[in-house]
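All protein chains but one are shown at their positions in the complex.
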Amino acid sequence: MGQGPHWIGLTRAAAERGVPGVLSVPLAIGKPEERRMFEQLGIPTPSHACMVDITAQVQQIVARSGIKEGICHVFVPHTTAGLTINENADPTVQSDILRELDKIVPWRDGYDHAEGNAAAHIKASMMGASHAVLVVGGRLRLGTWQGIYLTEFDGPRSRQVWVKVVAG
Amino acid sequence: MGQGPHWIGLTRAAAERGVPGVLSVPLAIGKPEERRMFEQLGIPTPSHACMVDITAQVQQIVARSGIKEGICHVFVPHTTAGLTINENADPTVQSDILRELDKIVPWRDGYDHAEGNAAAHIKASMMGASHAVLVVGGRLRLGTWQGIYLTEFDGPRSRQVWVKVVAG
Partner (left out) sequence: MGQGPHWIGLTRAAAERGVPGVLSVPLAIGKPEERRMFEQLGIPTPSHACMVDITAQVQQIVARSGIKEGICHVFVPHTTAGLTINENADPTVQSDILRELDKIVPWRDGYDHAEGNAAAHIKASMMGASHAVLVVGGRLRLGTWQGIYLTEFDGPRSRQVWVKVVAG
């Protein structure tokens, strides 16, 4: 990990959706030796509900970490967006996931939460905020058809994803 | 971590719900050097379905571990309760989550499980039993609005949560 921010190239899927850019910022909190402990990805989400493929950006962080064998922890610090690992080939899988979740948890359903986005909170809990992926030979070890996705349920917004690679 | 049990102060949210006390017990299995490997929180849940904010208790375990950078693993050893990370500000988010999950997985829906709590098992799997949170500078690194919750789906009961902090 370097000292400055890293502008990371878009994934094809993100580019097709018109995401203007993804910014990765190494931690700048605490003492210098702590600065390389995790990295923060900045993910602008383009629409109200969408899945943004962040696999390439997470892989770049794994590569920069220099860790060959271990675990890559991915964490979303939001409560109306989540993370999931699912198919990266046919984009209809993503639209089917989003539409079906909207049937299961309708946007309007007599919720009490005054902000009006209770459905997004519920869907975020159904997807989860933390996932872990194996690191083997310096690379994320995913299944052939798997990608790591930020699941946006109340966008468009600027979102963050935290990535920490632990040797082991 | 000390040798004896640690009585940990209630979170405000737990206090408001009338939770009488939360007990943290360091592991007392195996050899002495293993005793500090994880801690067990005792969480009395006050009602049939509720979310109990355990963030402060988990943070105290992180502090006692002395680990500055790493991962905090949180695990619930039950099959009718789960864990989730969601909003800690407006309590209607919690009640909306619980009520909507009850619509999605009705308590009575022709289940075969003779104990009558199949819905609680299903909701537990939807939330998940294990979550991981980054530890940075000796503290849990959560989003501004995030709290860690035990999600009770078949209470009131005495529940446990296991917490293990790993340096890395």
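Labels A and B are assigned to the chains in the order they are written; within every chain, residues are numbered from 1.
Everything that follows uses one rule, which is that a residue touches a chain if its C-beta (ideal position, glycine included) is under 8 Å from a C-beta of that chain, and two chains touch if they have at least 3 such contacts.
For clarity, every value in this text was computed on a predicted model and none was experimentally measured.
Which of these touches the unseen chain: B:I43, B:I61, B:I85 or B:A118?
Missing-chain contact among the listed residues: B:A118.
If the missing chain were put back, which residues of subunit B would it touch?
27, 29-30, 34, 37-38, 70, 73, 75-79, 104-105, 109, 111-115, 118-119, 121-122, 124-126, 128-130, 132, 160, 162, 164, 166-168
Name every residue on subunit A in touch with the hidden partner chain.
68-71, 84-87, 90, 92-93, 95-97, 100-101, 103-104, 126-128, 131-134, 136-137, 141-146, 166, 168
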